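Every protein chain but one is kept in place in this view of the complex.
We call the chains A, B and C, going by the order they appear; numbering starts again at 1 in every chain.
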Amino acid sequence: MEIKAMVKNRLYPVTYGMEGEKIRITIEDRTYLVDAVCPADGFFSLLINGRCHDAAIEGGDNSYTVLVQGRADQVDFHDPRKRRPTDDLKRSIKEGRQSIHAPMAGQLIRLLVQPGDLVEDGQGLVVLEAMKMENELKSQGVGKVKKIFVTTGDVVKPGQELLIIE
Amino acid sequence: MEIKAMVKNRLYPVTYGMEGEKIRITIEDRTYLVDAVCPADGFFSLLINGRCHDAAIEGGDNSYTVLVQGRADQVDFHDPRKRRPTDDLKRSIKEGRQSIHAPMAGQLIRLLVQPGDLVEDGQGLVVLEAMKMENELKSQGVGKVKKIFVTTGDVVKPGQELLIIE
Amino acid sequence: MFNKILIANRGEIAIRIIRTCRDIGVKSIAIYSEADRTALHVRRADEAYCVGPPPSIESYLNPEAILAAAKKSGAEAVHPGYGFLSENADFARQCAQAGLTFIGPEPEVIEKMSDKTVARRIMIKNGIPVIPGAAGEAGSLEDAGKVSLDIGFPVMLKAASGGGGKGIRIVRREQTFNDAFQAVRREAYASFADSRIFVEKYFDSPRHIEVQIFADQQGHVIHLYERECSIQRRYQKVVEECPSPCMDEELRSRMTAAAIQAAKSVNYTGAGTVEFLVDKERNFYFLEMNTRIQVEHSITEMVTGIDLVKEQIFIAAGRPLSIRQEDIACNGSAIECRIYAEDPKNSYLPAPGPVKKITMPQGPGIRVDCGVFTGWDVSRYYDPLIAKIAAWGRSRYEARRRMLRALDECMIFGVKTNLGLHKQILNDDNFKAGEISTGFIEDRVNPCRDEEIDDHDLAIITALCARLHRPTGKCEKTVQSGHDHSDLWRMASKYQFWATRF
Partner (left out) sequence: MFNKILIANRGEIAIRIIRTCRDIGVKSIAIYSEADRTALHVRRADEAYCVGPPPSIESYLNPEAILAAAKKSGAEAVHPGYGFLSENADFARQCAQAGLTFIGPEPEVIEKMSDKTVARRIMIKNGIPVIPGAAGEAGSLEDAGKVSLDIGFPVMLKAASGGGGKGIRIVRREQTFNDAFQAVRREAYASFADSRIFVEKYFDSPRHIEVQIFADQQGHVIHLYERECSIQRRYQKVVEECPSPCMDEELRSRMTAAAIQAAKSVNYTGAGTVEFLVDKERNFYFLEMNTRIQVEHSITEMVTGIDLVKEQIFIAAGRPLSIRQEDIACNGSAIECRIYAEDPKNSYLPAPGPVKKITMPQGPGIRVDCGVFTGWDVSRYYDPLIAKIAAWGRSRYEARRRMLRALDECMIFGVKTNLGLHKQILNDDNFKAGEISTGFIEDRVNPCRDEEIDDHDLAIITALCARLHRPTGKCEKTVQSGHDHSDLWRMASKYQFWATRF
């Protein structure tokens, strides 16, 4: 079986098949023989070549958040057998594009970019005053500022979309 | 609203109704104004006259197991509005009757009662050898031995019905 | 030092050992039976290997499978924990033959101490008091009867290979002696394939006190004070304390000296426990020596600050003891409660089943060693110990109060447990006063006491609330629905000080 997995904007080809009670999984050119069981809802215990890994997982269908080895990652699948593969891909691409949301309620006290600006990974975008602190929201990747929905002085709600970078 | 609750073979008349965001519950002649919320699946936090009670609960429909103040209790409801109240009652009565099951796998090494015997609360019924220990299973109430399904020397599985007391 | 240690055990003690391995930078190798693939000790280990089907004899008691796992993993040492193969001299020998360090004393020492007759003989030779009785096993019914008359009734009949409450009978009168002797012989043979029987003086209401000792390969032997283990049900400990509430410096110095002498007399190495019976006149008698880590070692760790498993590993690796006798303080007081999945109302029968919800206590003075998790199915194949809760306090009073608080915080749903029993024990007036003996539970505790409570109103109220609760799957949190968040925020923003100066 073949499938594609998207993590942090990178697409990985994955093939897999059962081998006895284990699963043989090949990611790019790396092959793993995995003994996976579910000790409790939302947990997996993986044994790979004798090594134990305890993982927690949320999500379903083709989109999962996985916590393993102390790190949380978003994993999205694109199944090539599916009728409309573009749906999955579209979502994956959307994941690549950055939509900057307000992490907290607060007041926007400075805009550091303008539409059309090219931004670097880690570059400051806006300054939000929340909890009495000035908090700079940064870009998580390179791109171009496509749209800005707010102006200086706006009071924003948590989760409110502030700008889009593509 | 009226309902009947069965706990440990005792039937309690219960009336209840909303009073603002609280529930007024009367059990027999005792009335409680209850502020109940669900902090997480299977948990309830009760505030009654300022007093906090944290409870865990399993079950559904009309049959629940409740753990509160360190004690687990089985609560069964009989709703008088229901079409076939006898169904509920039948179950409740069945709960009153004792069906003695093997708590563990083991070998039956002694039968202490015979069909027709009257048994006291706490009286020994059978001796099961399990985990290398002789374990006496006791009656949890008074009644009459109705049926015995096993004989001395039988190897029984966990959960297997051994005898019925009514 | 070792790079990898295989832990030939399961449950809380396997996890306990994994934790120390982490602390000292050693990789931990778990083993598991087919029933334990999802067990917590497997999830927490660095590596894990299956050693066979669920029955212990085919997995956790299967030396070949365990040694094969050790070889496969590249482990250099084996920690046996308690129970299973921990006091099996043959297994210790097989480990050595396979080039593995067995973390415990030499096989010959294990052998001597597991044979009660041999152990008893050694103790007598070394001037350590033993319980009056037959010096060896009582061969025949006649011999045993004669010994009993010599030492006087009550006497206790004990299978030579027995333990944990099996193959034991107390005989109070000469008339019942014959029947009891035959019964023990049958039980001993059936359980242990060994029909040898001891006859010893039986003491009413004795205390069970044990001394923790440590010996390194360089010949140093130290003690880590005593533990009071009198609170037992069916000859199995359920509550332990360190130090013993009955101890004074005089008795302690005599008992610890005897324990150290016992260890020296067999050239002991590693962690060991010398169990004594203490009668009402404060005479003590050697019972047995356990050549492994004890379940209740954590309370000794709490009062001494010493990681016993770490010392075990370092000693096995050839290092000298990291502490000298004079540096070991007995700081405060600690109590342990063993939480079992069992039914105290039904002869403490194990109560395996699914743990639907579990909350363990936290906070000041509390240590938890839990072997299960929400969703775990307590297996009928193994010891039904769910968790050990230990409480430390500056005084025994503080430790006891903290333990009661911890027991109240502890919530286990799905299986029957002895939690209620522990609360009764810790609230008992005799326990409070430290007046305890091995008969305590039988004398003072009523496992059915909460049956007598007939107030079920809270249970009914809870069940009714659950019934009325919207079955949308989503919990109602009514409080946040009525507000406009942004307005609230602006209001809060102006005044709230919560992040200030903590």
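The rule is short, and it goes like this: contacts are C-beta pairs under 8 Å (C-beta built on N, C-alpha and C of every residue); 3 or more make two chains touch, one makes a residue touch a chain.
Every value quoted in this text rests on a predicted model; they were computed, and no experiment measured them.
Touching the chain that is not shown, out of C:84, C:181 or C:440: C:84 (per the contact rule at the top). Of C:129, C:245 or C:332, it is C:332 that touches the chain left out of the display. Residues of subunit B that touch the chain left out of view are 35, 37-41, 43, 45, 47, 50-52, 54, 105-107, 130-132, 155, 157-158.
Subunit A residues in contact with the hidden partner, per the touch definition given at the top, are 3, 5, 7-8, 10, 12, 14, 16, 21, 23, 25, 27, 30, 32, 34, 36-44, 46, 48, 53, 55-60, 62, 64-73, 75, 77, 103-105, 122, 130-133, 135-138, 158. Not every partner is drawn; the one left out touches subunit C at residues 15-16, 19-20, 22-25, 34-35, 37-38, 44, 53-58, 60-61, 82-84, 87, 163-164, 166, 236-237, 290, 294-295, 298, 301, 305-307, 331-332, 359-360, 362-370, 373, 375, 377, 380-383, 392, 394, 398, 401-402, 404-405, 408-409, 475, 477-480, 483, 488-489, 491-492, 494-502.
FYI, only the chains that are shown with their structure count from here on.
Across the structure, the highest number of inter-chain C-beta contacts is found for B-C. Greatest Cα centroid separation from subunit C: this falls to A.
If you average the Cα atoms of subunit A and of subunit C, the two centres end up 46 Å apart. Between the Cα centres of subunit A and subunit B there is a gap of 48 Å. Averaged Cα coordinates give subunit B a centre that lies 32 Å from the centre of subunit C. For subunit B, residues touching at least two other chains: there are none.
Residue positions of subunit C touching 2 or more other chains: none.
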